[in-house]
Each structure stands twice: as structure tokens, then as C-alpha cells.
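Just dropping this structure here.
Only a single protein chain was left out; the remaining protein chains are all shown in position.
Up next, subunit A:
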Amino acid sequence: MSLSSLLRQSNAEALSLSQQTAQYLRKHASTGISTIHIPFLSYPESTDVWLMYEKLLLSCLRTGDDKAAFNCLEKLIDRFGATNERVMGLRGLYQEAVAKDDAALERVLQEYDEVLAEDTVNTPVAKRRIALLRSLSRTTEAIDALTELLESSPTDIEAWTELSDLYLSQNLFPQAVFCLEEVLLVAPNAWNIHAQLGEVLYISAMNGNESSEGRSLAEAARRFCRSVELCDDYLRGYYGLKLTSDRMLSTNPNDTRSTGQVATVDNGELPVLPTAVVRRLNEQATFKLAEITRTSNSSCNVADINAAKDLLNRSTQRKQR
């Protein structure tokens, strides 16, 4: 069984993982009963086993196998105790999953509040509380709680990404950009974050006023460039690059003043991309997208591939017309 990140797991993987749960639980029935193991008689305890339980728990919840999830949770509670921060977070997740209606969710929320009143540093529970607020669609409260969390731990990438997502859902683009920049400061080579920042910039350019659109688009295009520079054949990066450059070409197809503008801009901002460069970027993105969709294997997300194919079809239709 692979221990790859859960976020990258496809639905099929999650399902197959959760179907193995019963088997896994039977196989490892003996581990975790004694806290001190006897040499030669039992396997030495390894952290992998417990990580596996955690992953199984999450996969089971995702596929709706609540009973197996409960078994995994019980194992974890047996081993680490109910007061362990991480276990508390997982337990909360389970309770949220089995909650029938909003009233039950409110009760879970109250429990979180009680836990946090006693122990203010309990990050897993604080994060669960924020996620729960969000799923109860109390977005402003979630944003407040997240900013409070980030005030005390400003290097938490997960929280910054979530906050950026929340801001984006409220159409607060500069704030979302700020949060993603904060993520990049911790992980400067995260190509997916570069692409995500490019997406946010692109969306803000679409929804913003005319004057700043060109600048935002150029910035977005550069972000996508950076993401594919860091990761060859990164589908999302090329998709965004194609989308952005299409837009730039359609807004000013024959922009002649751009060459003169390059020299004048000198206040630290990067110049707007010259049209020739945009055209070449567009060509390369189209080429690469076609190549990726042609040679795609099962490891890629099917939805992403289809979206890319769709984009390519649309652009060829437009050209034919």
C-alpha cells in the first residue's frame, strides 16, 4: 500500500484503500496492545503502522465506510490516548462525518470550542473548527478564526492556503494573492502554488477594472511560466499559460507600443509582456498541452486532461472561424 499524500489520491485509490481496511485491521490486530514490545516475539513498532491507520481512517470516511473508520479511530485512541492533539482532530473529523444534520454539527462545533477554551495551542482541533465553520457556510467567522491562528503561527502553509481559498470565495483577490505569496515565502519552489497564484491573478484580472488588467495578466502569465519552469509538463501550468496568453492576444492583438514601454517602466514592477513573446508562449503552451493530452497516462487526473482537451478544441474552433 502506498503512503502517498492523501490530497493527491484519486477517488479510485481511496476506494481501493478503504476496501483493504478490514484485511489490514485483522493483520495488525496484535499491534498496539502492549506498550512495551518483547524482542523477537513481536514486530518492533513503527510509525508507518500508525500513519497507515490515519490514512485508512481518512479513506474510509471519504468512501462512506464509517464502521471501518471507527475501528481505525479506536486503534489510534487505544495507542495514543484520547487527549492526543492529532487524535482529537481525527476524532472530530469522524464525528463531523457521521453527523446527521446541522444541529449535530453545531454540537461538534461546541465541543471544539470547549476543547480550545482549555488548550489554546491545540492546532489540529483549531483547524477542524475552521473547516467546520466553513462547511456550515459561516465564512467570515472561519476567516476570523484563521487570521487568529496565523497571527500566532505565521509559518503554517496549510492555513495560509486555506485562507487564500476563503478570500477567493469572497472575491477578495488582493488578500488571496497576499496569502499565496506568504505560502511561497515558506516553500519558494512549490510549482502548484505558483500556478495557483497565477490562477488567482488571472481571475482577478478578469473581474478587475480595465487599467490593471494588462499588468495582472502579465504577472499571471509569468507565474505560470515559473510553475512550468519548475515542473516540466505541468498540465495546470500550461493550461493557465494558454488561457492567459489567449486572453492577452485577444485584448490587444497588435500592440505596438509595448516595445517602447519596456524601457520606461522602472519602479520595480515588471514590464508588460511584448506581444511577440506572448504569441510564442501561447504557441508553446498549445504544443505542450497537445503533447500532454496525447501521451497522458493514468497517473494524471482525468478531469484535468479533459479540460485541457476542451480548451484546445475551443481554441482551434476559434481559429477556424
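FYI, a contact is a pair of C-beta atoms (placed from the backbone, for glycine too) under 8 Å apart; a residue touches a chain by one contact, two chains touch by 3 or more; residues count from 1.
We take it that contacts and distances are computed from a predicted model.
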Hidden chain of the complex, named as in its UniProt record, picked from "Exosome complex component RRP4", "N(6)-L-threonylcarbamoyladenine synthase", "Origin recognition complex subunit" or "ER membrane protein complex subunit 3": "ER membrane protein complex subunit 3"
Residue among A:D144, A:E229, A:E291 or A:D310 touching the omitted chain: A:E229
Chain not shown, touching residues in subunit A: 36, 39-40, 44-46, 120-121, 151-156, 178, 181, 184-186, 188, 219, 221-223, 225-226, 228-229, 268-270, 273, 277, 280-281, 284
